[in-house]
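Missing here is one protein chain; the remaining ones are kept as they sit in the complex.
Letters A, B and C mark the chains in the order given here, with residues in each chain numbered from 1 onward.
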């Protein structure tokens, strides 16, 4: 559902050069992004590619084919003369939700599809990659349009890199054997404990929010517009597992008055008594990570929380969640640095101990109290790609900042991710805000 | 779920006098509101009081008892010395959702409860009314606190007056006999057709939104705060049945690209092909009204639309829904006048033909594109009454302006009603907005 | 679903005389049965008539109208010249499941129908009764056919007398006030404890099963046919509450190996830990009866058991349930006497202490291990009335003997009642059988 959005970080000289020199450098980026996707699937067995462990999850095989279908459908078919789709059935099997691109296979039955095999999907990728390489070398008359759509296609594929990791974590976690995706994931060796929480103050004022002219941004980040922000305070780092345990010890999962009405009903119905992926073994809390099951580290940034839990935690802590505009004010002008996918850890780190605001980017997506709505003056992209963002603007909350599985050149301060309030399988956490006293 | 909120219109001299003279005039208002509630139930047979035709609907009997329970629980028990609740089981049966007030009977099983009988519920009301009359005459030391809670209780009861009509409409509508609530509902005799749609322009600027110091307002309307509004245009009146029919004739219910993703999924799942309460007879559209089944009048204001339909209609019309702030800007300073409950019609009228903006108050609640969120600096009321509004701030959209079943002294320009995007049994409609071209 | 079947006991001289003298005495029986039905509803408040507390239950109002619709549809309309149905909508509202009689209102929405009111339903009864009286006095040419259908209609109404009591018990039981249907229900004053269980032996042999030529019987009891029965032993009385408590104390509800696979899955899914209507108060077991809540009496015959519980209990006790043929062999030739509806107690009595087999008729319907199937040579009645029994011959078990709410002249030794294995709201219990050792 949420393939939220992203763009290459426009700040670095390298990336700017890519764009300047046009399609040939786009070919280089295309090749790099595609290789990265496949490298993420490398640790998997063939069997792992097939499974859909819940409706929100897609099989790895599907991710690999779907992003390829995107280039085939939106780039090769309209822009490469004489191109014939590899298999007409793939149009049906690997469309996600684009009504404008025809009928789709039922989302919750993706795990029923054993064919095409994994090898056939890789062959599909090879074929499309060859054709794309040719197109990007040769393209002439509709150069700009091709570049525009390829740019979107690459950001789209980066979103699926994150989803691939997010989904395979779930697939492996439901297996009683609790197999690791990759046993040798690098551990956080800092050895430090989490820093005590500090509050940072921000003044009231009329600010500018959203993406302006230069650089790539999704339509939902535009247009840049004015917004009046009241003075607010923001926590210098996200909430830790240890803080969450204090909430639990204080009956946080049993006290309805701390929860939104819908949150409490959901918690009752599903029997939530601890965060997603947590389980108790011999009286100790363990969690599932991409390196296998591990004891919960109280110093680490808390992860895999629903909006409902984030909101209840904040109320219990005498605080609230920030609005997405407050978050963006704090992040404007800061470099996109942190525990992002490029670090290869794929797990949140010990909560930040440096000066000033910490961990805005990476570690965990941060729930905001802002429901996902169009900005003033919002215009969806024309055509089928206009279905990318705007059609999800109901009953979702905005998350900001990227996580430990987000590609670093895919996120930025204006980037708006969004998920329903009960979603827990994403790498989502909490940063507190409050009104000045 | 949504017992949104309201207060006496503070602008009129009469009402101000009520407040000035304190509890004794509160006693007069108490008596007036309570009598109004009962007069709304007068046309019903005993059997009608019992039925719950879907989980969102409550039986009339339950409404009559629940609002009484509110006074018993929040006024008499804490403030009237020696007061004993009429029946301990009523605490359980007639609590709606106040966790702070103890366990509650399951909401979707209210229609399973044949006892207390209707006569016993009226006796319950009599008893509480006598005690309230005594309290309001005698109260001394905690006068102000009593007045504050009684004020809330009266607004609460007015909300249930609206819900009683809304719910009994549904109860009677599902009966194949299509019985009328009251056959003699006054018809709109204006004879005029609906006015052609005109657009009104509003400038950009930093505006004040929300309720300020004087007069009653619910906590969700506070605090009054600054908000930057871009220039916008607003339709001079809501959408009509005739306009909706044009949408339908153009395939509006069959074209997924016009709908939000969640809206389209809901429409598919439930098989929506026309507005709620509409049905076809001999090739003509009929609708159910509180005066029984009637042909759809194309000039009347369209009603009983979900958010999803409202949003799809707006997209089809090349427009959008207004934000709640845009709506409030247009309504500020205008008198609360229109086809409200006091007019006794209980059905929307022919769409407005006067100059300037029409029908902001009354006829139909107008969906806004604003998801229901706390205002900057929002504080829930302390204690159990703090559960009144804030705990519903997820996955609901704000509606503004009141409808033909809303008591006129219960709504105002800052009033925020809210319902889930798929709710159709409320008297809800659409007013279009758009960005200046 | 199960309106199983029955007929006046053909053994008594009185009843035979009724049939001999034809329609006029049928008029007397018609009048008596109809009056009995209304007398059963007498203790109820108007509100009680309206409620449907679960899909299996029908509102009292519906029962009263449905049995009347039966006479209107199958007797008056075809056989009384010029007869016009009282209200065409009643054909739709009060048809239960007869496909041949047109469309029906959805079974699980009977509790949504407040109109016709109770008074209107009684007026409907009055009207049909007047017309029936006239028909039964005057009928000439199709006398026999009328008599045949009226006979079925009266047995049908007697079934609904039982269902009316069964259903209103459920309706009142779900009310937290636990109101009594009738507080003065006669108590079992015998003062005796339950008799120790004795086993009675029956020899093998080729026996005749089912109803033969004379007397009324439903189609599912016919034809009389040969069946080979192995030697078996039968308990002299049904299982008691005290025996059930021993089962519970021995972990009966927690030991999957005692249950059928489907039974255990159902028990797990619904969380059964005690019999239906039982609840614990201050460490003691209480049950709901038509006289209100009461402590469980260990000497009384156990009631409201599902097939799954009956079967698990039998396995635990080292026994099994009887087949319906075994039961019928034991009952052949015995008078239909016992704690039936005519006794007015409406609750099982202390388990039988007399000599020989006890309580075959009355107290509780006894689950057999026989799934409900057609007898060899079975023929459904022709036409719409053929839907009465045969169409339910899947996934139901046969019960025998009638209960404390079954009219005594409605049951007999060949009578086959049937319900799904998870039904508990019927007055159903267990009698053990076993193979000779």
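In the analysis below, a contact is a pair of C-beta atoms (placed from the backbone, for glycine too) under 8 Å apart; a residue touches a chain by one contact, two chains touch by 3 or more.
Computed from a predicted model, the values in this text were never measured in an experiment.
Shown chains touched by the undisplayed chain in the intact complex: A, C.
Screening A:30, A:49 or A:397 against the full complex identifies A:49 as the residue touching the chain left out. Interface note for the absent chain: among C:84, C:123, C:183 or C:262, the touching residue is C:262.
The chain omitted from view is touched by exactly one of C:110, C:227 or C:299, namely C:227. Residues of chain A in touch with the missing chain: 45-51, 53, 61, 89, 92-93, 105, 109, 111-118, 171-172, 174-177, 179.
Where chain C meets the chain that is not shown, the touching residues are 1, 97, 99-100, 206, 225-230, 256-257, 259-264, 307-308, 311, 320, 323, 369-371, 373-374, 376-377, 387, 391-395, 397, 421, 435.
By definition in this document, only the chains that are shown with their structure count from here on.
Listed by label, the chains that touch chain A and also chain B number zero.
Between the CA-based centres of chain A and chain B the separation comes to 38 Å, rounded to the whole angstrom. Rounded to whole angstrom units, the spacing between the C-alpha centres of chain B and chain C is 47. Centres computed as Cα averages put chain A at a distance of 60 Å from chain C. The residues of chain B never reach two or more other chains; the list is empty.
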